[in-house]
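Before anything else, here's the structure in question.
All protein chains but one are shown at their positions in the complex.
Residue numbering begins at 1 within each chain, and the chains themselves are lettered A and B in the order written.
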Amino acid sequence: MEWLAQQLAPGLIYPTAGALLFALGLYGLIRRHHLVLRILALNIMGSGVFMVLLGIAARGEGAPDPVAQALTLTGIVVAVSATAFALALVVRLARITGQAMMLPGPPDDEAPVDDISREEHAPSAEYEREHRE
Amino acid sequence: MSNLLLVIFDLVLLAGLLGVAWRCLASTDLFRAVVLFITFGLLLALAWVRLEAPDIALAEAAIGAGITGALLLVTLERLRSIAVERRRGRPDQPPDPAGADALLHALHDPPPPRRTFVPALSFALVVGGLMVTALWHQPDAVGLEPVVDEHMGVSGVDHPITAVLLNFRAYDTFLELAIVLIALLGAWSLGRYDRLPARPAPGPILPGTLRLLVPVAIVTGVYILWAGSHAPGGAFQAGAILGAAGILLVLARPRDLPMAPSTPLRLGLTAGVGLFLAIGIVGLFIGPGLLGYPPEWAYPLIIVIEIAATLSIALTLVALFIAGRPAGDDH
Partner (left out) sequence: MIANTLTVILILAGLVFFAAGTAGLLRFPDVYSRLHALTKADNVGLGLVILGLMLQAAGPADILKLLLIWVLVLAAGTTAAHMVAQRTWTHGEFESDR
């Protein structure tokens, strides 16, 4: 039992969970198309990085490493600023194109922007039934 | 025994975090995703407490969960009103023929196409696996705790994290304040302030609660700022609390929002960076170097910088929530 508790010390499992959160965020970032969801995925990746930093800082016997903690505090404030700016960009994009989606591939000069994304991302009939009225 | 209980707590907490993050990213309804993300932030604050990082927990609860959540929710509301506007058409613009889909597209993300599943999963697994392997084989380092501890005497404060933020690594903090300001300038460059999507006034309950909450938030913010010199707290957490109070005020009266006069607003927004830089440059000429302070002056200088930074952060967060530069100052 002691051995197990040692293997599961916070200094080890929190960084591992942080790496998993990072991978999860990366997966979401690649797969989802709505830009707000992508911003959420980026934030989750960032939280994973913070967890790795703080988990490593908490290793060892004494007080945790204050430099890593200060760095994370800085990171959180930078993350919220970047998120706010990104959200402002999304709203601007939606105002211009009517979409808040990532367009697949470079937009074709011939086709209007709206058509490209609708063709590629038309929700399945089943999904439409579920969510419309 | 207590060790085992803590391990169980850790495992439950981490499983909860991963589960909530997964549900959030797998959600087709954006509102649900945002609510789950706020939950994720609150659970994260618990994890930071467990990792003996109360400063980060305070910041996460106020900024990561609170203010990011408010920003996300107001963005969804803006997207919704844009979609409604496009569907109905505007006086100068006919209704969008494809607009029927717009509302659906604005707040829902259809499940992703199946063909991206395998590549995305394998890429994420490889990256995550590499990270985990690297972390498990990392040698145990002592970290910088002893070094910081040794120099606490000259830092001017008694709380190691405040000492690192505003003295030992003042450079990072200065640039951070600059990034916050640049983010706001970026948001302002995208357009002018337009009204928050209008809502029916929700009766006397919200204003009444605000009359109770906002003064308490101001006192708490100032207390946290002052506590930062010897205990968890400091400019960022205080700025976040005051900013949250400001956002609540904005939310409670979206129609007749008094616009701050331009010059004082801009002075307030830049006070943190400006004062930090001014004091840093003085340090360059009188001896200790750029962004350094003489030890005997460190405490008062840190407090002055922190007060200015708190003001700037609070104002910037409210301005980022409103988004768009103040109306009526185009010249």
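Definition applied: a contact is a pair of C-beta atoms (placed from the backbone, for glycine too) under 8 Å apart; a residue touches a chain by one contact, two chains touch by 3 or more.
Quick caveat: nothing in here was measured; it's all calculated off a predicted structure.
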item	value
Which residue of B:Leu5, B:Val118 or B:Ile205 touches the chain not shown here	B:Ile205
Contact with the hidden chain (one of B:Val216, B:Leu267 or B:Val304)	B:Val216
Touch residues of subunit B, complete complex, unshown partner	29, 31, 107, 200, 202-203, 205-206, 209, 212-213, 216
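In the analysis below, only the chains that are shown with their structure count from here on.
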item	value
Length of the line joining the C-alpha centres of subunit A and subunit B, rounded to whole Å	15
Residue ranges of subunit A in contact with subunit B within the complex	1-2, 4-5, 8, 10, 12-17, 19-28, 30-34, 36-37, 39-41, 43-44, 47, 50-52, 54-60, 62-74, 76-85, 87-92, 94-95, 98-101, 114, 118, 121-124, 127-128, 131-132
Residues of subunit B touching subunit A in the complex	3-4, 6-7, 10-11, 14, 17-18, 21-22, 24-30, 33-34, 37, 40, 44, 47-48, 50-53, 55-56, 59-60, 63-64, 67-68, 71-72, 75-76, 78-79, 82-83, 86, 96, 98-99, 101-102, 104-106, 108-113, 116-117, 119-121, 123-125, 127-129, 131-132, 135-136, 138, 140-146, 148-149, 160-161, 163-165, 168-169, 172-173, 176, 179-180, 182-184, 186-187, 190-191, 236, 313, 316-317, 320-321, 323-324
